[in-house]
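Certain chains of the assembly are absent from this excerpt, and the rest are unmoved.
Note that the chains are named A, B and C in the order they appear, and that numbering of residues resets to 1 at the start of each chain.
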């Protein structure tokens, strides 16, 4: 079936945003990019640094409270509804809960054709890129690099440690188009039989 | 009924974003702020300055093509789904199509309790604020100031020409809470009769 | 003499940046805008939230340490050198030290023709605008509104409480051009003597 949603999961500073922008540039159709950063930006400023909301500790830990969880769940429902209404959507997220985070998205995206992509980056390299970015709390990259992938199932895993964002995006775009090609072959049984 | 969505409509540089941030600060519950700027940021960069997407002419006109319209419709469905899933949502938009734009949102938000708010600002004042912001194409404020309100029906109209963002937000918050109070009175008929 | 530098002093959220952008738009020559925000952005990220650098307390107080003071002094020398090299410069600053802060700039700008402008805004109004901006620590506007003007001498004071940024910019531009007109008259001594 045609891919309706691409979900990218990876730790902070693993390179998700760069891959998303490359995907938007190289995929033939227009795709919406909606990430966890979009959600956090949409929340009241007071929810940041709040126990009920989302709290970034000085050593890079992220803790989310009940208000964040509730808005996050509604957000996932809304993103799924956009895809069901015909928008192609690239989601980028940080599965702080590992497999449980994926199950939450699987439930929200039920019935949609999803490509699950893991974005890996060696912890030390991601920590260095965190310094180069300068706009993130130090320690997030290292603390999230492995834990976000625990128990998560992917259709494809890319690794930005040595590969450029654009190369990773091309791998993902190839997976999208080959899935589409398979769908087309399966979708025309008469021709296949006559072949 | 409890307000589930607040829709703010006004021209560019009319002061919507400032009011939204004040609303998020003063409303007792956490509200998500999702505006047309969020949508445009989520679109591929190539859709800007494209006939199929959204095009800003040098004199401040905005033209949208079929790709923009399609993603915009799916976006509205998704925002409505977030509200139905329990998130309180503040939408800010620029009704370039006037009443037709409102009807599109009315259809997407069907069944939800919506507070429709017009954000007005004298054209000349908005044009001055556009210069002070420095990040918008000159001419958008003036060209949109009146046309976006044509035929649109509101529960409340605020005017930022002389009122501060925070004062406008308080007007809106009062409308939200008085509607809530009415709902409570109507919602408990037994007690009212026994009283 | 021709104004070579315009120094705007006012508390956080008093509206300096908007006035600066309007000035750049309406003044006939190109002016560089270099504010304290430019300096802070140029400093290492680690100097923020550091006792030696600049520290923003949760209640909106700003404390600067020896490293900040040293870089700030060199910065002022550099800005003055730009003006002496022919660049027209608009400086916007927050005189946390009141008159002492002005003296520091007077020393750096020695020999240059400076227009000193106070940017006032009622404390409560500035505090409301701080909420509307959403990107500043709450409390800075109120704590700085008056103290930054203590003992400071101005050629012109504008008040953004009720006046728009563009109107304030026009007041300042008028002061620049009338000073220029006076210089031209004084610059023709023969006529003055014969008068």
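The rule we apply is simple: contacts are C-beta pairs under 8 Å (C-beta built on N, C-alpha and C of every residue); 3 or more make two chains touch, one makes a residue touch a chain.
Computed from a predicted structure; not experimentally measured.
*Asks:* How many subunits, all of the same sequence, make up the entire complex in this structure file, 3 of them being shown?
*Replies:* Taking the 3 displayed chains as part of the assembly, the whole thing totals 4 copies.
Note that in this section only the chains that are shown with their structure count from here on.
*Asks:* How many angstrom between the C-alpha centroids of chain B and chain A?
*Replies:* 28
*Asks:* Roughly how far is chain A from chain C, centre to centre by C-alpha average, rounded to an integer in Å?
*Replies:* From the centre of chain A to the centre of chain C is 44 Å.
*Asks:* CA centre of chain B versus CA centre of chain C: separation in Å?
*Replies:* 35
*Asks:* Of all residues in chain C, which are in touch with two or more distinct other chains?
*Replies:* Each of 134 in chain C touches at least two other chains.
*Asks:* Taking the complex as given, what residues does chain C use to touch chain B?
*Replies:* 18-19, 21-22, 24-25, 125, 128-129, 131-134, 164-167
*Asks:* Could you please specify the touching residues of chain B with respect to chain A in the complex?
*Replies:* 21, 24-25, 30-34, 38-39, 41-47, 53, 67, 70-71, 73-75, 77-87
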